[in-house]
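For this depiction, one protein chain was excluded, whereas all remaining protein chains were kept in their positions.
Now for chain A:
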Amino acid sequence: MAEIRAVPLGAGQDVGRSCILVSMGGKNIMLDCGMHMGFNDERRFPDFSYITDSGRSLTEHLDCVIISHFHLDHCGALPYFSEMCGYDGPIFMTHPTKAICPILLEDYRKITVDRKGEQNFFTSQMIKDCMKKVVTVNLHQAVKVDPDLEIKAYYAGHVLGAAMFQVKVHHQSIVYTIGVCYSRSAWIDKCRPDLLITESTYATTIRDSKRCRERDFLKKISECMERDGKVSKQHTSHPCPVDSLTASGPDPSVCSGKSSGAVYLTRDILASSPHSPHSHSYTLHTRERMNLLHPIYFSAGLTEKANHYYKLFISWTNQNIKNTFVQRNMFEFKHIKPFDRSYIDNPGPMVVFATPGMLHAGLSLQIFKKWAEDEKNMLIMPGYCVAGTVGHKILSGHKKIEIDKKMVTVRLSVQYMSFSAHADAKGIMQLIRQADPANVMLVHGEAAKMDFLRQKIMQEFGVHCYMPANGEMVSIATKPMISVDVSRSLLKRTQEQIHSPLAKKLCPVRGSATMSGLLVMRNEVRSLNTPEN
């Protein structure tokens, strides 16, 4: 009997460095190739020696690599993998992913090499060379990697360009669904894969509606602002709607206040979800009611560029944004100004959106160091933080955190608010119901939460559910159907029995009929015929 084998090299009972190897029908496919934000040593990348130890090179072993979306924990190891480990085969991703991925990789490289001074890391040129190996796919396009291997992308909605992938080899198929923000637009056919590999980041969460979260978000900011009302008046001359920022909603952000009563808020705008139907007008409205009239900043550069991509790839966002973009482009922020490092000590309240969302490096960390010790300030963490990052420590309630060999006391108020567009438990269950797989495998989550979800899936759908650790293999036996040519005369003759008055006598199963024929196998051709023929 045929089988499908899957091994996580990363993201097995963990979040970070997503990388799953799948073998089916003689083909080997790698799903994602990410980095781990919690490590700075060799553990930050998946362990590719798992493949090379067999004596075959990466290119010989793998038929293709598929990248689900542009977050670094899904694509951060790509240049290392292709340029330093020598993978030379095709890498598949969507157009927006191909556009944004190199920018994030370059940013990651800069932080690692230029700021932390690490040697032996991939270079800018390697990122460029790596991107040359990328083949772009359109949604729903059936891409033949070779005559036997077919992949197809579905809209996932987590971030711009995020996609679910269906991989088919003959009659075996798997579906990889990372970064699915369950909504009407993120759907998949009832394709009945042999294996569905899904994330479980929010395995135990069922989140409120987006609108509630946004209202909550604005309320928290305005409360923080009000703590220092006298300064806020100075800024009434530049009203800054939060509108589309929050509207577009998802991953990480940090918000904090400042000694003078400023609020700062970091968020990974890159991570923002391309779909959030009506919220922007709503949020704008709320802003006016709440009198949120202080300056709002974006961390410049990266974020600006990213926004530009959102404008060009607006067809990848949801229908509502697309329909209205001719009149008013959702991603054009008129009142939001780029942030300069020198503004950190400016008096008066302010809101700053800064990256990265897990506070492991960069501007968000720098601002946090400055503002952490004043209880008037506030930090809003908008999404999941990987263990080991400063963000994770803050969320775990640490009051003293060591950053760059200096102790920082956390006095500012910390709020957690998930804007992340990862699937929650409800979303995952709905997705499984839709695709109707024979087996489920959980990755990209924490072991304890995963186990809870695993039990639930097995109970509700009666399918096997696996949650392998890194390096642990899951093997699934599949029963592929065999396709045969049947002569029309035999088929017709047999089908007539179904409707004949004697149907009951001829066959005990309703709606079926007994077929008797002669199977002839000549080379690769199998045909089923009447014996006379």
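We adopt the following convention: contacts are C-beta pairs under 8 Å (C-beta built on N, C-alpha and C of every residue); 3 or more make two chains touch, one makes a residue touch a chain; residues count from 1.
Going forward, contacts and distances are computed from a predicted model.
UniProt lists the omitted chain of the complex under the protein name "Integrator complex subunit 9" (options: "ATP synthase subunit gamma, mitochondrial", "Integrator complex subunit 9", "Exostosin-1" or "Phosphoribulokinase"). Listed residues A:135, A:463, A:486 or A:503: the one in touch with the omitted chain is A:486.
The omitted chain makes contact with chain A at the following residues, 1, 95, 98-99, 102, 136, 138-143, 305, 308-309, 311-315, 322, 325-326, 479-488, 491, 494-495, 498, 506-509, 511-523, 527-528, 531.
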